[in-house]
Every structure is written in structure tokens, then in C-alpha cells.
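All protein chains of the complex are present and in place, except for one that has been dropped.
Coming up: subunit A.
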Amino acid sequence: MSKDSKMRATINQKLTEMGERERLKELLRSKLTECGWRDQLKAHCKDVIKEKGLEHVTVEDLVVEITPKGRVLVPDSVKKELLQRIRAFLAQHAT
């Protein structure tokens, strides 16, 4: 594993252990709902389902279609805020 992914793994471990990961997920969830991201993607999901047909569509289809769009549509302010939170947490719990 590269140094980068090692660091990621360590950070993830720390976040999970202290329950911060769950809190961050909640924060992210509410921020993304507030700014309309969730509704946009929900509408996109509906389009995909209509296209593929309700009986034939799989979760995989949706994941493949939604993921790139979802990544792009996250507002910068939300990214910044989450990053800030993570930094603050790491600063607090530095070993």
C-alpha cells in the first residue's frame, strides 16, 4: 500500500473509533439535503430507471450512472466545511 493510502487508512481508523465518522456523515447528509443535491440526484435516478425499465434495472446500473454526476455536483462550500471539520478533529487528536 502506498504511503498516501496508508495515511488514509489511519485517518479512517481514528475517525471510526471516535465515532466522528458517523457525525461527519450526518453533517454531510444534512448539508447535501439543504443545498438540493439529494433531490437533484433523486430526479436523475428516476430518469435512469425510466430509461432502463423498472423490471430490468439493477443497483449496479444506478451506481454507475449516479456516482460521477454525484461527485461533480457537490458544492465547494460543503467540501470545504467537511475538510475543515476533519482537519480540526485531527489537530485535536494528534498523536
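Basically, a contact is a pair of C-beta atoms (placed from the backbone, for glycine too) under 8 Å apart; a residue touches a chain by one contact, two chains touch by 3 or more; residues count from 1.
Here is the rule we go by: contacts and distances are computed from a predicted model.
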Listed names "Dolichol-phosphate mannosyltransferase subunit 3", "Calcineurin B homologous protein 3", "ubiquitinyl hydrolase 1" or "Nuclear pore complex protein Nup85", matching UniProt entry of the absent chain: "ubiquitinyl hydrolase 1"
Contacting the left-out chain in the complete assembly, out of A:27, A:48 or A:90: A:27
Where the unshown chain meets subunit A, residue by residue: 1, 5, 8-9, 12-14, 16-19, 22, 26-27, 34-36, 57-60, 85
